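Certain chains of the assembly are absent from this excerpt, and the rest are unmoved.
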Amino acid sequence: MYSIVVESIYLLVIVTLISVLQNAFFALKVEKEGNCQNIPTSTFERVCCANRNCMDAYPTFLAVMWCAGLCLNQAPAAFAGIIYLAVRQKYFVGYMGQTSQSTPGYMFGKRILFFLFLMCIVGIFNYLLVRYCSSEYKEYVETITGAASALLLIP
Amino acid sequence: MYSIVVESIYLLVIVTLISVLQNAFFALKVEKEGNCQNIPTSTFERVCCANRNCMDAYPTFLAVMWCAGLCLNQAPAAFAGIIYLAVRQKYFVGYMGQTSQSTPGYMFGKRILFFLFLMCIVGIFNYLLVRYCSSEYKEYVETITGAASALLLIP
C-alpha cells in the first residue's frame, strides 16, 4: 500500500515542497520589509499586496494540481506546477520592483491553471467512459497530455 | 489502483472544480472593479472584502469536504459542498449589492461546515469501532448521512 501511494504522488509532493519554500521566501520578504521602518511605506504595502495575491491563489492552485495529478497523470501536472511557481516568482518580483502606476493585475498564471483544470475534466471524463462504456483511452490521453504540457513553455 | 482511487473521489473532484471556477469568477470581479477608477472606491473595497472573506474560508472548506468524503462517503459530502458553493455565491452577491450599513457577517455556511465536520467525526468513530470492536455500522451510517444531507436544503 505504502509504496503504491507514494509512487503515484511523489512528484506532486516535490512540487508542493517547492511551493512551500517559495511561500516561506515571500513571508520572509514581508517580515523583512515590515521590520525596517526607515524605508518608504509604499514598498511594504507593495510587498504585502503581492504576498496576499499569491496567498489568495495558493489553495486554488494546490487543489487543481493535486486533482489533476490524481485523476490523470502526475508528471504533466507536476510540470505545470513548476511552471506556475516560476510565473508566481516572476509576478512577485515584478510587483516589488515597479512603481504603483503600473501594478500587474490581480490574477496570474491563468493559462496554467486552465491547463490543469482541463486535465481534471479529461481525467473524470475518461473515468466515466471506462465505467460506463468499458472503453479505455487512458494511455492515449496521457500521451497527449504529456505532449500538451510542453506547450506551456511558450510564453 | 487508478480506477479505484478515481472512483472514490470523482464527485469531490467535480465539486472542487466548480469551486475553482467560482474563485476565478470572484477574482475576475475584483480585477474588473480594480481597473475602473471612475467608480466610487467603496464598491471596490466591498468586493475586495467579500473576496477576502470567501478566500479565508476556502482552505477550511476544502479540508473538511475532502476529509468527510474520504472518511465516510463521497456523495453526501459532494452534495453539501455544492450547497456551500451556492451559499457562498449568494453571500458574495449580497455583499456587493448592499450599503455598508448592513454588511453580512464574517462567517457564512456555518451549518454546512458543521454537517461536514460531523461526517468526519462519524467516519473516524466508525473506523475505530470497526478496528477495536469488529462491528460494522458503515452502511447503516452512510444511509443516515445520505438522508440527513437532504435536510441541508432547508433554508
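Some notes on this structure:
All chains are identified by letter, namely A and B, in their written order; residue positions are counted from 1 within each chain.
Everything below uses one rule, namely that contacts are C-beta pairs under 8 Å (C-beta built on N, C-alpha and C of every residue); 3 or more make two chains touch, one makes a residue touch a chain.
On a predicted model such as this, the values are computed, not experimentally measured, just so you know.
Because every chain is the same sequence, the assembly can be counted simply: 2 are drawn, and the full complex in the file has 3 copies.
Following the convention adopted for this analysis, only the chains that are shown with their structure count from here on.
With centres defined as mean CA coordinates, chain B is found 21 Å away from chain A.
Considering their complex, residues 4, 8, 56-57, 59-60, 63-64, 67, 70-71, 105-107, 113, 117, 120-121, 123-124, 127-128, 130-131, 138 of chain A touch chain B.
Residues of chain B touching chain A in their complex: 1-3, 5-7, 9-10, 13-14, 16-17, 19-20, 23-24, 27-28, 30-31, 34-35, 51-52, 55, 58-59, 62.
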